[in-house]
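Yeah, one chain of the complex is gone here, protein chain that is, but the others are all in their spots.
Our next item is chain A:
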Amino acid sequence: MADGRETDRNLGAGPGGAPKAGSGRLKAFFVKLFSTNLGKSPLRIKLVACVFIGLYAVIAGKLIWFGLHQEPSIGSKRSGDIIAAARPDILDRNGAVLATDIKVMSVFAEPRRIIDKDEAVELLTAVLPDVDASDLRKRLGSRKGFIWVKRAVTPQQQQEVYRLGLPGVGFLPENKRVYPNGPIAAHVLGFANLDGVGISGLEKYIDGQGLADLHGAGFSLTPESLAPITTSLDLKATYAVRDELAKGVAKFKAKAGAVVILDVNTGEVVALASLPDYDPNTPADALDPNHINRVSVGVYEMGSTFKAISVAMALDQGKVNLNSRVDARSSLRYGRFTIHDFHAQNRVLTVPEVFTFSSNIGAARLALMVGVEGHKAFLRKVGQLTRLHTELPETADPLVPKNWGELNTMTIAFGQGLNVSPLQAMMAVGALANGGLLVNPTFLKRDEQAAKRNAPRVIKPETSESLRYLMRLNAEIGSAKKADIPGYFIGGKTGTADKIVHGRYAKDRVFTTFMALMPADKPKYLILTLMDEPQGLPETAGYRTAAWNSGVVTGKIIERVGPLLGLPPRFELPTQPFPLLAKLGYGMANIPQSGGREH
């Protein structure tokens, strides 16, 4: 209360000013509380001056900060008024154009210069019927200096607008992105919007590689000055693949389908089709959630194709060899769950039989030999538990069970209980086939050397050859017979997963996949076909399993794209397709099982 005493003294309140003892300390306290003290004001004013020094220092500091940070802000902020920027061409692996810029004229108006707004609206909408009249009238009535009337008009429309002779209406040349092949490879290309900004797919990837920065920095780029982007796609093969897939999806009344052709040695995606798709020239369609890229955005339980991974794991870790036997005499019980086989043999199976009969029990037993931790580690090594990164920005994380126990290992061994993107599964199967190197898939052209430079080895070459043998065997005598096109020495594996509907596996809805390796002796391409809810047909005897739909479609695709991709049918069977296995003492691997169906 030293303050208060000082107050009284400085107030100089005459002799009667001292607080009376009787009226209580409370009153004195309030007097002190409410009275001000002139003696303090010089110091207080200096305090206020200090506050101002601080304020001005902050202002000066921000000014100096501006002086030191002079990078221009990215122009996309006001993209409504900028002219669509140039973008590089996108080519297929042979140089055919997939996406290009063309010069178009766009009609703009300067509302403040327009004399008669109603007349202008009437005349413009007569020439450009798809411009909304009331919206145009509203925008012409604004006080803006510049509005777009319509972007990218045809030369004829431009002539007609020109002849209207409206003051305050003019033209600006712009770049418009055109996709001459329509929906072919739409999911890979993505699309760019009217302002030339990549929104999805490779178009967005290009922006991320520095193109947007160039535009932001104010470089006026022409399409000629930008080096074209060469993709890994083969336009003809992609067309053929999409065509066959569309026929297949229509025939089997599937909800959706997709096909990918992957070069297992370079990781290049040579063809990709995902149906239903969209035409990037009308980009609004791309927003339909049904039009997603099922190969990289969708994650699915891949079904029996995962058995290839399980068998490879068990072989590679030396738990079994090709002559080992696995007990599949009865269903496998685990707690209240029972695992059955679809093609139940009810006997002891060899490892190749586990693969060709697609035995769930066998695959589960093989995975249990490796153990839960070993299984997880192997799946992580072949990239099944983490998100796959490619040039396409649209990818999804795999759905991995949170509490991974023995039951999970058993079901995942035959492809249920772990959702991965199909492209991710292809990367793993590609590694099983190509000699054991995990090559990250790419959508840009690349050679084998570049691909294998940072590809880690995940399995031994012998294991890889065993897998090729098993896949070949499966095409000769197992479930992949439908795709065994003569002359291509195909290997294959089917996969049929029951779909989960309302939290339980539905018996009548399936997700079928088919992986084909062509050719199985010197692997080049891995073809994946998947179909979502294909229906059984009378000619398939009502079966809706993978061999009857995805397998058939894959066979047609092999027949059609083989020659396009530089793989003509061979008329001679390879005599020593699996030399490593022969050395290891599995001479039977080189003897055709089907009795010379190849000719």
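To be clear about the criterion, a residue touches a chain if its C-beta (ideal position, glycine included) is under 8 Å from a C-beta of that chain, and two chains touch if they have at least 3 such contacts; residues count from 1.
Keep this in mind: contacts and distances are computed from a predicted model.
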| item | value |
| --- | --- |
| Missing subunit (named according to UniProt) among the choices "DNA replication and repair protein RecF", "Probable peptidoglycan glycosyltransferase FtsW", "Cytochrome b" or "Integration host factor subunit beta" | "Probable peptidoglycan glycosyltransferase FtsW" |
| Option touching the unshown chain, where A:Ile45, A:Leu164, A:Ala250 or A:Ala377 are the choices | A:Ile45 |
| Selected residue (touches chain absent from view) among A:Ile59, A:Ala96 or A:Ala126 | A:Ile59 |
| Interface with the undisplayed chain - residues on chain A | 3-4, 7, 11-13, 17, 32-46, 48-49, 52-53, 55-56, 58-60, 62-64, 66-67, 69-73, 77-78, 112, 143, 145 |
